[in-house]
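Here the complex is missing a single protein chain, while all its other protein chains stay put.
So, chain A:
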Amino acid sequence: MDDLIIGSHKYSSRLIIGTGGAANLEVLERALVASGTELTTVALRRADAEGGSGVLELLRRLDIQLLPNTAGCRTAAEAVLTAQLAREALDTDLVKLEVHADDRTLLPDPIETLEAAERLVADGFTVFAYTNDDPVLALRLEEAGCAAVMPLGAPIGTGLGIRNPHNIELIVARASVPVVLDAGIGTASDATLAMELGCAAVLLSTAVTRAADPERMAAAMRAAVEAGYLARGAGRVPQRFWAHASSPPR
């Protein structure tokens, strides 16, 4: 695979893993290693909150870059503050911008997201913008200066796969920044489809961390992303209605 380039950062893996949902750090470590990922998301919480210990140390030991998210934020102002705190704590300019509209759907709030993106770009951040699968909004986020746009396949944690492949294709067709399919991946074929549709990378967590065997699923996702990337580059045959013999006629 060619390198994935996002902003001024370069990755040889096209699989980005979220660290949420793993039963413990040992399970997470085995899954991260099996996935081959070079970039993983973390959340920012009060330092005395549960689960605050160990993940940073683990990611540094594995030499995996941190992509702090703004999950849990409801407004642009909250997301900007969270990103600034993450930059201060983790010494990175990367941020996965997430502004959720409500707890039930965890869908991105498009208006707050766009406003936060504009402010974060102006503040020097490399913004990965989590967004609806809306081609118009994706373009607006790119115009705002986001380094990557990350349309959802389906709502976070649902494992429903890519509900609107055509919209993902529309986003890919018009975007000049990398398109990272984020959220909704359930199994390996979903990740392959994302890459076949032309996405530059896939971001997932639940599908691996909550799988019965996270390490094995991580290996599957790694292979799936590579397969989809190769297939996209190879150029699929056109779909036909009638049969077309592959053996020569008599």
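Criterion: a residue touches a chain if its C-beta (ideal position, glycine included) is under 8 Å from a C-beta of that chain, and two chains touch if they have at least 3 such contacts; residues count from 1.
By our rule, contacts and distances are computed from a predicted model.
Engineer: Identify the UniProt protein name of the omitted chain, choosing among "Branched-chain amino acid ABC transporter permease", "Elongation factor P", "Protein FixA" or "Sulfur carrier protein".
Structural biologist: "Sulfur carrier protein"
Engineer: Of the residues A:G21, A:P165 or A:G198, I need the one that contacts the missing chain.
Structural biologist: Going through A:G21, A:P165 or A:G198 one by one, A:G21 is the residue touching the chain not shown.
Engineer: Check the options A:S35, A:T113, A:T131 or A:T206 and report the residue that touches the missing chain.
Structural biologist: Checking the options A:S35, A:T113, A:T131 or A:T206, the one contacting the hidden chain is A:T206.
Engineer: Among A:L4, A:A43 or A:L170, which residue is in contact with the omitted chain in the full complex?
Structural biologist: The single option touching the absent chain is A:A43.
Engineer: Which chain A residues touch the hidden chain?
Structural biologist: On the side of chain A, residues 18-22, 28, 41-49, 51-52, 55-56, 66, 68-69, 71, 81, 84-90, 156-157, 205-206 touch the unshown chain.
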